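Just below is one structure, and these are the notes that go with it.
Note that one protein chain is taken out, while the other chains of the complex remain in position.
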Amino acid sequence: MDHHRPRSLSVLVALLLALGACVMLLPLAWMLLTSLKTFPEILRNPAPWLPGQPQWHNYRTVWEGFAYYRFFLNSAFVAAMVIAGTVLTCCPAAYAFAYYDVRHKELLFGALLSTLMLPAQVTVIPLFKAFAALHWVNTYLPLVVPAWLGGNIFGIFLLRQFFRTVPKSFIEAARLDGASEWTILWRLVVPMSLPAVLTVVIFTFLWSWNDLFNPLVYLHDESTYTLPVGLLYFIARADQLAGGSAGQVPWHLVMTLATVMVLPVIALFVIVQRRFVEGVAATGVKG
Amino acid sequence: MNSRRPETLWFWLFAGPALAGFALFSLWPMLESLWLSFCQYDVVAPARFIGLRNYVYLLTSDPAFWPSVKVTLVFTAVQMPLSVAAALGVALLLNQPGRGRGFWRAVYFLPSILPQAASVAVFVYIFQADGGLLNRLLALGGVTGPAWTSSPVWALPVLIAISLWGFGYPMVIFLGGLQTVPRELYEAAHIDGAGAWARFRHITLPLISPVLFFNVVMGVIGALKVFDLAYAFGAAQGLIPGGPARATLFYGLNLYQQAFTYFHMGLASAMAWILFAVILLLTWLNFRLGRRWVHYGD
Partner (left out) sequence: MLTRHRELLLWLVIGLLAAAGFWWAGRSRAPAAEEGRKVITWIVFISPLRDLYEQQIAEFERQHPDITVRIIWVPQSEYHMKFKTLAAAGQTPDMFYSGDVWLSYLMPFMADLSPLVKRDAGEIGLDDYFPEIRAAMQHAGRYYVVPEAVNISLLYYNRRLFRAAGLAEPSPEWTWDDLVRAGQKLTRPATAGDPGVWGCSRMEGWWGEWLTYIRQAGGTVFSPDGRRCVLDSPEAITGLRFYLEKSSKYHISAPGGHEPLNGFVNGRVAMLVVGHVNFWLNYNQVPDLDWDVQLLPAGPHSRTGGEVAIAGYSLSRTCRHPEATWALMKFMTRPEVIRHVVARGGVAVRRSIAEAEMRDPRGRSHPQNLAAVYGQLRYSLPIPRHPNFIEIMLQVVQPEVDRMILGELSPEETGRRAAGAVNAYLATFAPPAP
């Protein structure tokens, strides 16, 4: 009797998991289906379950017709700058905190880590005041510059943990060979810690790509919007886009935009799923 | 060998940008925000010191403050346990040996990394009263669904449901914790005749208590800081953010509106510091209670 249980149990587990997975994926499926419908189909109540004829040109409509490529490129640009700044400044910082022995090092590191608890709402007002005074509002600098000054504290933390696993003897040997600290960092430690660096890159990308709060505060010109702000802005002016039929949001196009927005994230996830999962698990185990 | 001095120099060269960033983008704004919380400041006229008036107004007169506290606390009290329970439940299922675990894990984790502006837009469409997917599915079962998103009663439960979609984060953390539990313990317990619940209660739960605790604390802090979810919910319906009738006026959204819609920057700073104090308190509790359990496995 006892060895029948695992079998029926595992069938039950698989069934439960499959059922739950359907619920998890249903919204995404509905998003994709809706994005392929026509406006008359959306206005019909109820809308048909499946698009009569998949309207792939909806993607072209939002991309070109509503200059959505611009929001996409803006998002991509900001993400690229933020990732570059994070890698270029977090790696050295993590290296410094991992290997150098300086007075008050632990105190400084503790101070850095403590900012993980600091809600963005506490700092945003003085920062807005300062960036406004610098005439940085309506530019990408408020989104980008903090990343170039070690903005991703979690990244520093994760990298430091990983750098520490690089044997000290390797580093000593490189120093004896006359390698500079800069060279040791980028040519020895970083290549040996690529999984951690990749994890940091992924999380930085997600954080930047999904960020709604900062673009909302700092970007005020239609041409500068990133995807999240662009999507909400699109819905806000939907009345007008729908050709005067007030209150009728062109949901097929909204869903098209949403699909364009989540697609890069899904693609990245499919490619480097392990890094995501390990990175999150690291926050729990080490945090 | 390197003497001490170059090492100090390299340290500051390498860690300098990050420390400068800390000073410029965290420490200084934090202190200035504290100062502003005692001021009247509307971004156009210079800040004017008004003592504790902002705090007094918030706690005694502000018609939005306590409603936003209530929305946030209700959300936290309902969403956090549900999210942690769902995450733990699915993690336990995924931790059972079987084929395709990586695939299922991916499916459950995926929604938690999607941009909230997009997922909220999708859900607002799904929850539409007329012709929304949910009400159509309910209608198949003969149930007439309410106007979910425009009803003051249902709007908050809808937001809780939307946020539950993203339980992948705590789930993966639970999985990490569950994988550290030695299998032999279960086998021994099995031989001793312990049932599934007893094994969960006496082996799994104590051993994953650090991650459980971590998830609870992070869940609470995350719920207290909700912004994207609530803002996108209003914006996707063309509502005044926080609507209908303040049912979704989260603390973070209220703060944002006081600061960037009504330009009561001093008042908003006071709100920020109240939030910060609460989070510090929770962190301190986390540290105090967590110290006993969490072991750092380097």
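Residue numbering begins at 1 within each chain, and the chains themselves are lettered A and B in the order written.
Heads up, the rule we're going with is that a residue touches a chain if its C-beta (ideal position, glycine included) is under 8 Å from a C-beta of that chain, and two chains touch if they have at least 3 such contacts.
Since this is a predicted model, take the numbers as computed values, not measurements.
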Selected residue (touches chain absent from view) among A:43, A:113 or A:132: A:132
Contact with the hidden chain (one of A:72, A:95 or A:140): A:140
Touching residues (missing chain, whole complex) on chain B: 40, 42-45, 48, 50, 53-54, 56-57, 60-61, 63-64, 67, 152, 238, 240, 245-246, 260-264, 267
Touching residues (missing chain, whole complex) on chain A: 77-78, 80-81, 84-85, 88, 128-129, 131-132, 135-141, 143-144, 183, 217, 220-224, 233, 236-237, 239-240, 244-247
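Here is the rule we go by: only the chains that are shown with their structure count from here on.
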Contacting residues of chain A [partner chain B, same complex]: 9-10, 13-14, 16-17, 20-21, 24-28, 30-31, 34, 45-47, 89-90, 92-93, 95-97, 100-102, 105, 108, 111-112, 115, 117-130, 132, 146, 148-151, 153, 156, 161, 164, 175, 181, 185, 206, 209-210, 212-213, 216-217, 227-229, 231-232, 235-236, 238-239, 249, 251, 254-255, 257-258, 261-262, 265-266, 269-270, 273, 276-277, 280-287
Complex contacts: residues of chain B adjacent to chain A: 1-2, 7-8, 10-11, 13-15, 17-22, 24-30, 32-33, 36, 43, 90, 93-94, 96-98, 100, 102, 104-111, 113-119, 121-123, 125-126, 130-131, 133, 136, 165, 169, 172-177, 180, 211, 214-215, 221, 224-225, 227-228, 231-232, 235-236, 238, 252, 255-256, 259-260, 265, 268-269, 271-273, 275-276, 279-280, 283, 296-298
